[in-house]
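Complex shown without one protein chain; remaining protein chains in place.
Naming follows writing order (A, B, C, D and E), and every chain is counted from residue 1.
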Amino acid sequence: MKIAAFGEVMMRLTPPEYLMLEQTKELRLDFTGTGVNILSNLAHFGCQTSLITNLPDNRLGDAAKASIRQLGIQDHWIGSFGDHIGSYFAEMGFGIRPTQVTYQNRRSSSFGKSDAEAYDFASFLEEIDLVHICGIALSLTDETRNAAFDLAKKAHEKGVKVCFDFNFRPSLNEEHGVLFMREQYEKILPYCDLVFGSQRDLTDLLGMELTESLAPSQQFEVIVHEFMAKYGIAHFAGTFRQSEGDKHYLSGFLADSETVVQAKPREIINLDRIGAGDGYAAGILLGVVENWSLEKSVAFATANGVLAHTIQGDVPLTTRKQVKHIMEHPTIDLIR
Amino acid sequence: MKIAAFGEVMMRLTPPEYLMLEQTKELRLDFTGTGVNILSNLAHFGCQTSLITNLPDNRLGDAAKASIRQLGIQDHWIGSFGDHIGSYFAEMGFGIRPTQVTYQNRRSSSFGKSDAEAYDFASFLEEIDLVHICGIALSLTDETRNAAFDLAKKAHEKGVKVCFDFNFRPSLNEEHGVLFMREQYEKILPYCDLVFGSQRDLTDLLGMELTESLAPSQQFEVIVHEFMAKYGIAHFAGTFRQSEGDKHYLSGFLADSETVVQAKPREIINLDRIGAGDGYAAGILLGVVENWSLEKSVAFATANGVLAHTIQGDVPLTTRKQVKHIMEHPTIDLIR
Amino acid sequence: MKIAAFGEVMMRLTPPEYLMLEQTKELRLDFTGTGVNILSNLAHFGCQTSLITNLPDNRLGDAAKASIRQLGIQDHWIGSFGDHIGSYFAEMGFGIRPTQVTYQNRRSSSFGKSDAEAYDFASFLEEIDLVHICGIALSLTDETRNAAFDLAKKAHEKGVKVCFDFNFRPSLNEEHGVLFMREQYEKILPYCDLVFGSQRDLTDLLGMELTESLAPSQQFEVIVHEFMAKYGIAHFAGTFRQSEGDKHYLSGFLADSETVVQAKPREIINLDRIGAGDGYAAGILLGVVENWSLEKSVAFATANGVLAHTIQGDVPLTTRKQVKHIMEHPTIDLIR
Amino acid sequence: MKIAAFGEVMMRLTPPEYLMLEQTKELRLDFTGTGVNILSNLAHFGCQTSLITNLPDNRLGDAAKASIRQLGIQDHWIGSFGDHIGSYFAEMGFGIRPTQVTYQNRRSSSFGKSDAEAYDFASFLEEIDLVHICGIALSLTDETRNAAFDLAKKAHEKGVKVCFDFNFRPSLNEEHGVLFMREQYEKILPYCDLVFGSQRDLTDLLGMELTESLAPSQQFEVIVHEFMAKYGIAHFAGTFRQSEGDKHYLSGFLADSETVVQAKPREIINLDRIGAGDGYAAGILLGVVENWSLEKSVAFATANGVLAHTIQGDVPLTTRKQVKHIMEHPTIDLIR
Amino acid sequence: MKIAAFGEVMMRLTPPEYLMLEQTKELRLDFTGTGVNILSNLAHFGCQTSLITNLPDNRLGDAAKASIRQLGIQDHWIGSFGDHIGSYFAEMGFGIRPTQVTYQNRRSSSFGKSDAEAYDFASFLEEIDLVHICGIALSLTDETRNAAFDLAKKAHEKGVKVCFDFNFRPSLNEEHGVLFMREQYEKILPYCDLVFGSQRDLTDLLGMELTESLAPSQQFEVIVHEFMAKYGIAHFAGTFRQSEGDKHYLSGFLADSETVVQAKPREIINLDRIGAGDGYAAGILLGVVENWSLEKSVAFATANGVLAHTIQGDVPLTTRKQVKHIMEHPTIDLIR
Partner (left out) sequence: MKIAAFGEVMMRLTPPEYLMLEQTKELRLDFTGTGVNILSNLAHFGCQTSLITNLPDNRLGDAAKASIRQLGIQDHWIGSFGDHIGSYFAEMGFGIRPTQVTYQNRRSSSFGKSDAEAYDFASFLEEIDLVHICGIALSLTDETRNAAFDLAKKAHEKGVKVCFDFNFRPSLNEEHGVLFMREQYEKILPYCDLVFGSQRDLTDLLGMELTESLAPSQQFEVIVHEFMAKYGIAHFAGTFRQSEGDKHYLSGFLADSETVVQAKPREIINLDRIGAGDGYAAGILLGVVENWSLEKSVAFATANGVLAHTIQGDVPLTTRKQVKHIMEHPTIDLIR
């Protein structure tokens, strides 16, 4: 199965050793983005993956493409447009000090300026079986909204499966209200087969209502199935983060039309949490693509998500062997 | 309000990634010192700050001044004298392995060789409202003692507030006995308005006695007020460190003539504890300068002190926004 | 004399050890810009300097300000506006391989979006004696053009000297033709006292004509004085680059209303040529401000420009002592 | 046209900043090899390229493959075999100090242990139009000789063009005499279409004789055409290195059945000469594949070879644009 | 007392900051090995130590010897043989992600190819009082087995004490069965005075049986004394690792002919656990050599082992002062 993603390549610049920007002249350069993260992880699981996006036709765009290939993703659907890559600076937190992300001019990036015209979606869809579309595209610019809708529609029409990720960030939507954003989401959801999101996305963004008379876990099941039925969605998945004293846990759910299965929580020990959610998504995608049981999928995805927290950078680079190892031998801390 | 400090600029050399000196040829260079740390933190809180000290008139002195400015401190009161900057090597500990500091020749530094004649305190005091004097000056050399007394006296006479920090280090005072040191402290205290110290400074160094018939917390209050009354001190502040199993906590107190307020302890997670106490001091200074309640001051200062433990290097670079953030949203570990 | 500059702060990201972007994940971060370069050099010569510009009100803007201060420039006229710092990547060349600069989205930077309204030029001009305005402002955006004209005019009216730098880059002016650009330059020149440029700026950009009947060096003198007379300019200066086989030489000229003096060429040995021209400008500015003879000024400026080629980064960090040293002892290669 | 190469992936470990092994604990890791170098360069020229080789099935093999992809080369013909990657340490020279390469155990590498059985050459040849075989394979082990002969023969039979590179290193052939090696070369040459080598390869290795009665340049032409005729070779190419005082020059030749064309020498300024010869080869291959004139090919290849000397590491990463730039604007040292 | 070790010097290559091989081009280079680790630690305790091994006669062998000397070990018994140093890559784990060691071709190293003939054991034994032999030699190659037996026999005959370390790694013994390995161990044990191992070595490898009727701790004592009596071993020592929830503990035992003493467990906080077991061994060796009580020895060795987990790299570099410090002042985390 050939898996593709549509989304932005971002440049991440990170000071070393938990230093803050003021404290250093050395930065580590990585190229990331939800699509990049998920595809790279799937490539490390052995899938064939391809990214469709636009980058500037200059030295920086070339370096970005080299990095994408290094991560295991094919780059022949990456086009040239504009002259800017959106970037962010990640000052890594420590203990009580939070990680601080500072964005630089994301809306005028090559991706942000590219609408549907800037891509050849028809030919692209000939080559793939499933495409992941990141919800950030709905928030970013008119152009990215336009491209996302066009791609989702064409894929749906062609029978290519569409995986969609809510990824709703209020900070990116200050100019538009919730109602505007709701409309955008409602426009794309009918084309989607697999969706990542949370209960809050259903209630606060889509405006759906919980059946308060039910027990909380039932409320969740009911609203999830209501949502899936409304838009004809085959799978819906997401994560939960819980804390108990100093300890933090990750868990996740996966629903099909009949049931909602939740994984046993796993403790998170955190080296770099940016992008770690994409580890959960990649695990679920693998399970869905390979027709695993819901139980197997959430267990694998949760282990993978936890492992993604222990890796520097946004991109989960885990292999099946590594995930299996921590599922089967969680106490072995040295392999040789 | 213009805040200044009198104290030594030291060069700190730190191996990367918890390596010991034997293990590396790479060192990180920083310029620090109690005065530098406190002023830089206050500058990050938005105050106008200035350091008065002496540095060698050479490339290293120039680099030190550049670094001081970078930290937000004005350098026009930094003079030239001598040809040496006191330095120390910090081998960062990990787990049970303690951080090991090795000093290099501190007494013959430009600062250590400068007495009152080497500064123009009179003009300097025209420009400022409060001056911090670090107690290290009383231990270092005859010259630094002489300069500290002269500055404290002139400031007091002129109505410039004096903030003093006990900072008593037995290792720096092997040649002089406690009685000699007590005399020095007794000489400077009458000029001081705000003092940082501990109960142990009052009993062991100044020789004051606890009223053993009282409950411990009352003993503390009584001796603190006795001390403040004796020397005419408006505010006295300091920190407590407590442990409970593996966990370590920071708390602090601030006393005015009527009451002693203590902060709720906060857990310390430690990236670099050198200079973290200066984070507490900077927080208290901000509160005193801006006339906050004692309660608000100790809460802010403790949060700031805890945050200072999570920052590489001696210098607390926290902003009001960061301190406020961990006070209001202690569980958010990623800001974007 | 208090010297200020109006111009953009840019972020420069440089791979180490002559690596190309594809070859590294480590970048060196610096903050530069014509104004930054010239002021920092003047600060290293002992002048009091201040930059007026806008930066984003975020962690990156704060880091940029810290860097500006470190370079010796006062930052209290740096305001907050927008959310982006223009950046460029410098892949350092070696031998026949040219240095390759890739810009990222310069026009939507905090500086690029700020017009005259975004600054308090009136108060600013109260504090200074001379202001440098970089010609890039005329090419960048409508906002920067507007701000540059407003500042030049107000300064001229107030008797604050205006120093202007042609800095004409065709690559920044693809959308506007030469005639549009000529108008802009003609609008600002009448306010200027000291101008940096070349013969080509006068002929190709301003459309002035050479007196072909004269010898080439006389042609140059005549057109220079014609230009200076037309706009009431007191000093005009610039550099020449010459090659002889493998060797490259820098020279420069400085004209007042009566004469044009040219410096003896010096060989360039090149570590990093970006920003090296600003070393020449800083040298001339120092000479003009301190009323040196034209001969002394061009000799000092040329030596300083040559030295600037041997320093990593855009910013010339030379001191008077260093310039004097290479003028007097050009063969000493080790000072201790 | 799809271009492939058969050859070893080596691990290169390089101390930074011209340090020697004893002087550093930091090494830079790269993956190189003649095939890697040439294919990566061709990929940067826009060709589709693929490497066929074997690597260990472990973390190091995976890292090598990621690096190969990053360089622009497809990795789907890279198989798993053995558990070792041949490596070398490169202590970079400076001035009179030569670069010192120390090999680690090359013969027992995954590549060194793989014979023809270890590859599926038949399927591989279905996909490609031209394959480069590095002559090192003839020197390394019985297995690599076996694999090289098998591949060359099958390619020739199938009409896939074979490009072969003498690459004769006496230091790798201490156990076998010249006669043994001559036999090996004579065995592979009849399958080859394009060969890289030198006059010395023809005389000393193959035992061919110069016609001493002719002028030296004619001697060369005659022996070259004799060699090409004997083995049915369409193109023969190679480089010359010349010195004049301190200056070093690179030139190259390319012969078809009728003529031998030589390029104008270009001065070499050397950052890292390892692998720079592969830059010449890549240039020639591009010209041959695109049917350029011999003159155009040698000029481009020589410029590319000279440029390869200015790039860190073995792998020439030049683009057509860069080569064209130095051919057309050799004196421009800063592009922006 | 002069202490020596016979064993392999390995090259360790480690990515910085918890990065995985794919994520970095920078590696840290160290030279390690059980013998190196133990001797270096003993040298830091003030003992005179010497390593006997073989290294290649090239730049890498020279760099290895320089590193050995730096660690405090004499290198005059290090000979030249072969052309390869066994190496491994250590991708440091974090939290649930295990540290991953990838070996490169250990069996064909200079050490792996050297049999007894390759050393002058007779002269070597003239100079020393105790020699440590690492059990890895029994697994590696025929040559290393041969050399280990020869050395152990000659030392025993000469009255030089032999310290032996089971160090049984199934992954190194896939080609030989347990019975073959048992024979090898049975061959060397009669020459040994001090042995490091575990209960599992006695049961699974040597095939000894537990007296199941006894309580577990008694079972251990009985089998240990049976083992020691059988081979005439004076001291037997080893470590235990225990976990309790998230916490991990290290403890150890030391037996003489009469009793088995076990240390109080200490919590492990882990920076780099590779080689940390050698810290325990070095502590025991010091105690045995200096005739400490068993109790003192295990307490010191356990503290040292725990400290070794907090040090980057394999080599425990602890001093007596440091070990004493954490035994006496376990809560002091900053020494100055």
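In the analysis below, a residue touches a chain if its C-beta (ideal position, glycine included) is under 8 Å from a C-beta of that chain, and two chains touch if they have at least 3 such contacts.
As the structure is a computational prediction, the values presented were derived from the model and not from experiment.
A.B. asks: I'd like the shown chains that the missing chain touches, ordered by label.
C.D. replies: The omitted chain makes contact with A, B, C, D, E across the full complex.
A.B. asks: Using the touch definition from the top, which of D:G46, D:P98, D:G207 or D:P330 touches the missing chain?
C.D. replies: Going through D:G46, D:P98, D:G207 or D:P330 one by one, D:P98 is the residue touching the chain not shown.
A.B. asks: Sort through B:D30, B:D75, B:E221 or B:D278 and give me the one touching the missing partner chain.
C.D. replies: B:D30
A.B. asks: Since one chain has been left out of the picture, which residues of subunit C touch it in the full complex?
C.D. replies: Interface with the chain not displayed, on the subunit C side: 16-17, 70, 266-271, 306-307, 309-313, 317, 322, 325-326, 330-336.
A.B. asks: In the full complex, which residues of subunit D touch the absent chain?
C.D. replies: Residue positions of subunit D that touch the missing chain: 17-20, 22-23, 88, 93-101, 103, 169, 171, 243, 246, 270, 273-274.
A.B. asks: Considering the whole complex, not just the chains shown, which residues of subunit A touch the missing one?
C.D. replies: So the residues of subunit A touching the missing chain come out as 23-26.
Everything below uses one rule, namely that only the chains that are shown with their structure count from here on.
A.B. asks: Hey, what chains does subunit B share as contacts with subunit C?
C.D. replies: A, D, E
A.B. asks: In terms of CA centroid distance, which chain is the most far removed from subunit D?
C.D. replies: Of all the other chains, the one whose centre lies farthest from subunit D is B.
A.B. asks: Between subunit A and subunit D, tell me the centre distance in angstrom, where each centre is the average of that chain's C-alpha atoms.
C.D. replies: Roughly 42 Å separates the two chain centres.
A.B. asks: Please set out, as single numbers or ranges, the residues of subunit E touching at least two other chains.
C.D. replies: 17, 20, 22-26, 100, 103, 270
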